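A single protein chain has been omitted; all remaining protein chains appear in their positions.
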Amino acid sequence: MTDVSFVDGLVRFIFVAVLITAAFLLSTRSLPSLLRTYQLQSLLLAMLAVVFSFVEGSAVLLWIAILTVVSKVLVIPYFIGEIQERISIRRDLEFHYLAPASSILVSIALIIGVYLSLGNILSSAYAKVEPIFFIGAVIGISLMLMGMLVIFSRTKAITKVLGFLSMENGVLLFGICVTELPFIIEVMIMIDLIILILLTTILTVGIDSTIEAYNEKVRQYSLWTVREEDAP
Amino acid sequence: MIGVILYLLFAGLFALLLGTVLPLLIRREDKPVRTVSLIATALGSAFLAVAALPVLFSATTVSATLWHLLPGIDFTVVLDRLSSLFLLILGVVGLADAIYSFGYVEHGGHPMRRNLLVSLMNLFLLSMGMVVLAGNMVQFLVFWEMMAVSSLFLVLYDFESEGIGRAGLFYAVMTQLSTVFLFIGFILLYGETGTFALVPASPLASPGALAAFLCLFLGFSVKAGVIPFHKWLPYAHPASPSNISALMSGVMLKVAVYGLVRAVLDIFALDFTSGAVILLFGITSAILGIIYAYKETDIKGLLAYSSIENIGIIFSGIGLAVIFSDLGMPELSTLSLLAALFHSFNHALFKSLLFMTAGSVVAATHTRNMEEMGGLVHRMPFTAGLFCTGAIAIAAFPPLNGFVGELMLFESLFFGLQVVDPLTKVLLIFALSLFALTGALAAACFVKAFGITFLAHPRSDRAVHAEEACRSMLIGPAILAFLCIATGIGSFQIFSALGYDLPLPDMLVVGMLIVVTLGAVVLVVRATASRETRVTETWGCGLLSQNGRMEYTGTGYSEPVVTIFSSIYRTEKKIDRTWLDPDRAIVAGTRAGISLIKFFEEYLYLPVARGTLAVSSLVQIFHAGTLDTYILYIFVSIVILVLGVGWFI
Amino acid sequence: MILSAYPLIVVAAIIGFVLIPSRRILHLLAAVESAAFLVVTGVLILTVPLPATDLGPWNGIFFADHFGVFLAVVSGVVFFFASLYAGGYTERLMETGELNPNRLRLFYSGLALLQLFVTLAFFADNLGLFWILAELTTVFSALLVAILAARENIDAALKYIFIASVAMLFSFAGVIFVFEAARITLGEGTLTWTVLVQHASSFPPTLLFAAFVFLFIGFAAKSGVVPFHTWLPDAHSKAPSAVSAILSGALLNVGIYGIIRAYSLVHQTPFAEKASLILFVSGFLSVGVASLAMLYQTNLKKLIAFSSIENMGLILLGIGVGSPVALFWVVIHMLAHSLTKAALFLSAGVLHRQYRSHEPGADDQIVDVFDLQPTAAWGVIVGTLAIVGMPPFPIFYTKFFLLTQVATVSPWLLAATLVLIMIAVAGMARFLIREFSARSEANVQQPHRYIVPLGMRLSFVLLIVIVTVQGLWFPVQEIAVISQIVAELGFGGV
Partner (left out) sequence: MNGPFIIFALLNVGFVLLISPLFMSLIKKVKARAQGRCGPGLFQTYYTIAKLLRKETVYSSASSWVMRVTPYVCLSMAVVAALFVPLLYVPEPVAGIGNVILFLYLLGIARFFMALSGLDAGSAFGGIGSSREMSLAAVIEPTSIVVLAALAVVARSLNFLEIARDSAGMLFPVSATMILIGVSLFIILIVETGRIPVDNPETHLELTMVHEAMVLEQSGRNLAMIEYAGAIKQTLLIAILVLVLMPFGLVTELSVAGVLFAMALFVVKGSVISVIIGLFESSMAKMRLFSLPNLFIIAFFFSVLTIFIEVFA
């Protein structure tokens, strides 16, 4: 319904923007802006889904876009923001193994490497593989690897969670590019939410506090406690 | 006939199984449980021995399937002439050991643990029997491992005592090493033959067959305690209860020999080089084994090293058999092989005898240190007599069986010297002279073992209060002692009955001559000499009284040999003097010390162990990371995988 | 249809867990619930002719073939004994204050859900569904690891969940690759196993191979294969022992199941050899790293955990060979390993309860073990013998025959693997001999004897009995079933 070249340009713009957000996640020190970057990344994915749904006329992709917006742009960032407030950490200053600059260099190398590698893999079946699948695979896998970079090069637990979420976005991006995979992705998002909740509770409140404080915090979130009166 | 043999075999195996299971099921602490189990051991061993005899003499093959395990893999009993010999060894030693154990197991330890000892002893015998009877590799390995496990537990019987844990660990590792080699060997062999049955490997000279043979050889060598894989033996044998030491040394080492002989005879067609390798390993073990035994003061340690020596002799016999058959001298080859086999049998008899009597001594004195014994010949006269018989047999004096085995080996070497090939000749002369040295050192060594342990004054209070062992602990070894004499004297007749015409002196005649002469000498001396005797204190250069501390010690006894072979012992002499004055004229005191470097431990075992531990600690560091590190590992692996896949596709 | 019995049981059980006030009945219910799973599986075996793809309305989503049912039975047994064991074990945990009594209900609910997901995973016909179920098992098992709320437990659960999910994300990429490969050939993408296996040979091989590599990353992490194993020693050793048994006995199989399925796809392409190479490398590394790590180990449960890695390595080597015989023994090895390892963890748990060191990070001080806990001590000893592959236990045969198959690939690999296994044995022997021979010092009072409840004792003793019987007797039916499994996977007849 729209101009093909316009859609193509839009898709490319989104891909590049996603990669930029990923690079941002690697280097930003302020936690709130990290969170916002993640929100932006998720939003971009939702946009991608919308674009594809219009191109292909697939309603499922639209659903995915809505689900992504609800979960990844609204709920999860809100939840993490709440936790951030409570543990009152604002900044993530230290880096493991890689400094921001070098990690961005590494990620560029990664993108090129993945591009070449996947190009090689797909070349034999190139005629049948849709170009969008190839690009999606490259960007998706690169995004996953960059998410891993975030996980191991940032020290604060919250940042690690964001890294993981960013990896997840990579898979989502890859999934969106393969147009017929909707059902699974939907469920996957639900599971990821569960994992995420578990992760963040254990992570953020558990790791830097004593057991008593931890129990206290768990009770505060009333996550695991069923009935208080059972306690001895 | 075959049916009877099979029934006997089944009965024997079943009795041993019963003896294993019974003490485990009946959880009672009293003696009858153990007695019943030991009766099962004795009966089982006796059945097996009786089943083996007709097969040995008639050279038939008896086989049956016991248990259908997997498609194509059965547990079988295959009793041919070779296995019957080893089954006979097992039966005879097992019977004697069971009788010995009636008394022995009641020494020390919690009753439940004694039950376990008896049970595991049965299992040990059972698994060794099944190894010997194995018709395929899988069964061989299954029972080989069961043998290893049960013996490991037996070594660890007294696990709370100091040093036992170390011995057990050493044994566990070395026995696993043996299994590793056997696994590789058998699996490679399987690759060659395509079947799990023990059939000749074809093609014979392929590298696969050669590798398989080498691995099997190493595996059996480790288990047999051939130098340089011997180190577990002097740890494990002293650590285990003496009835078990007797079995380990008497039977288990022979099972390894059985494996090697089976491989040499039935599976591989070996050439001169392999024979020379076996021979060299054998000689090295023989000479170094006895040299190390010589300096031991732990009586069971001495016996353990002596086992290494004897295994060396057996291996040399096998090696010679291979060499001679490659050189086209079938008679000499047979002679050497028979020497090895006969010596296996003999060694089983007298080494078990020695371990049992040594065990009685240890049980009576509560020490294994010979320097704390002495004078036991008065307190334990029968034990002393039995030990002395064993010592004469192992020192290879006619007309006992030990001599005949060594004589056969010497003869094959003597005759072998006729060959022209200079390399072979050098090898044979080398072997011959080292055997001579070994034999003579063995004699000297057992003078020490018997003399220091049993003769003269008691060297400590422990020896003063020793008491004669109970009846069963005398009857068991006595059976073996009798057999040592009988097989020695009857050796010529035995070989004739087996169908071998060997150039051996008729020991029956020699024995009779000795008896007649002895009788004549006694008569003549009685008739002519004065019969007056007087008992008085030993002359001590005017000392008022002499006690155990003034006697010649075991260490002192071995000193000349230790000095002569100091380069082998790697002795380190260290003399520290202190002076009273600054000019160093007046000596205030001197300390002299001789220490023996444990060569193999220092230069072979410990470096390997340290190396492994170093790698292990590296791996440990690998696991001591935080989450970040772990994710980094994964990141790197994934990147390698993703890029690698693209690259190599 | 019958598959819906599983969720129904779990729902009923969870309602029970929440409502029933008596703890005693709670424990009983847990055991009954896991037994019910076994019963349902039994009924399924008896009523449904295998392999069955038309399980009522679940067509194309769930199916039942021999392999799945076989593993469902294996994990059912492990879960049953673990649940039987959990009653006494959790009581003791609450006694010592390690487990908050409030969380007991959560514990049992988590256990029930975990069992549900593990069981369903083996019945999943859809690769994506399998992936989801596998992810869910990670979530719930991590929850069970963290339930003790000690700092180390949280740490362990964290590592577990992070490493496993990160790797599993790559698996999902693999799923997408498979989908694309199917789409290219069949015109319409599908993730249904049964369809995939049929057509795998006509898929674009490079794409399928890439899919295999990505799938392997995730499933390898699930099954604790080097270098994705780093979570395993911590999680397995810190979890309550009943959970450790499940983690090792049931959950690792999920990962291996995935790897075998993925390999059976790529096996049909010319890239089978390259895939094998990956399996060989990681399998060998697993055996090596685990063995060397075991040598220095001072913690019993960690030692056992490393032994799991070693066994997974061995299994990978077997899969890598890819011959029907190798696969046959791989399957038996999975069975033997699960049961043995469960027995080992359960008996080690008794010792852990007896000697638990209350200093954080310190290892248990085992003294006078044959006086205080003879049964458990023998359980550990026999279990160790079984796990290192001593006869008459089944791992001996699996080890031998797997290695026989490995030798067809390379004798050097065989030799190196055997040496490494020997190091592992040495490590275990070293640990057991040293720890079990320790006596309490004369002036120190012997610790109080922990009276082990019957259920706990029964569970590991029965497991050992089962393992021993398996070692002595391979029923004809079992051999037939496993041969059928190998055939269904497309590896040909044994």
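Chains: A, B and C, in written order; residue numbering restarts at 1 for each.
Definition applied: a contact is a pair of C-beta atoms (placed from the backbone, for glycine too) under 8 Å apart; a residue touches a chain by one contact, two chains touch by 3 or more.
All of these numbers come straight from a predicted model, not from anything done at the bench.
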item: Among the chains presented, those that the missing one touches; value: B
item: Selected from B:I26, B:I564, B:V587 or B:I640 as touching the chain missing from the view; value: B:I564
item: Sole residue of B:L407, B:A466 or B:L632 that reaches the chain not shown, by the stated touch rule; value: B:L407
item: From B:I26, B:L70, B:L423 or B:A440, residue that would touch the chain that is not displayed; value: B:A440
item: Residue in contact with the excluded chain [from B:Y500, B:Y552 or B:W647]; value: B:Y552
item: Touch residues of subunit B, complete complex, unshown partner; value: 374-375, 377-378, 381, 384, 388, 392, 395-398, 403, 407, 410-411, 413-415, 417-418, 420, 422, 425, 429, 432-437, 439-441, 443-444, 446-448, 450-452, 454-457, 492, 503-506, 508-510, 513-514, 517-518, 520-522, 525, 528-530, 532-540, 546, 548, 550-553, 556-561, 563-564
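Just so it is clear, only the chains that are shown with their structure count from here on.
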item: Which of A-B and A-C has more C-beta contact pairs; value: A-C
item: Between subunit A and subunit B, centroid-to-centroid distance (C-alpha), Å; value: 68
item: Multi-chain contact sites of subunit A, meaning residues that touch two or more partners; value: 118, 121, 141, 148, 151, 160
item: Touching two or more other chains - residues of subunit C; value: 158, 162, 166, 170, 206, 209-210
item: Subunit B residues within the subunit C interface of the complex; value: 69-71, 138, 141-143, 145-146, 148-149, 152, 156, 159-160, 164-165, 168-169, 172-173, 176-177, 179-180, 183-184, 187-188, 190-191, 208, 211, 612-613, 615-620, 622-623, 625, 627, 630-631, 633-634, 636-638, 641-642, 645, 648-649
item: Subunit B-facing residues of subunit C, complex; value: 158-159, 162-163, 166-167, 170, 206, 209-210, 213, 217, 221, 227-228, 230-231, 233, 271, 274, 278, 289, 292-293, 295-296, 385, 390-392, 396-397, 400, 403-404, 407-408, 411, 414-415, 418-419, 421-423, 425-426, 429-430, 433-434, 436-437, 439, 474, 479
item: Residue numbers on subunit A that touch subunit C, as the complex places them; value: 118, 121-125, 128-129, 133, 137, 140-141, 144, 148, 151, 160, 164, 167-168, 170-171, 174-175, 178, 180-181, 183-184, 187-188, 191, 194-195, 198-199, 202-203, 206-207, 210-211, 214-215, 218, 224-228, 230-232
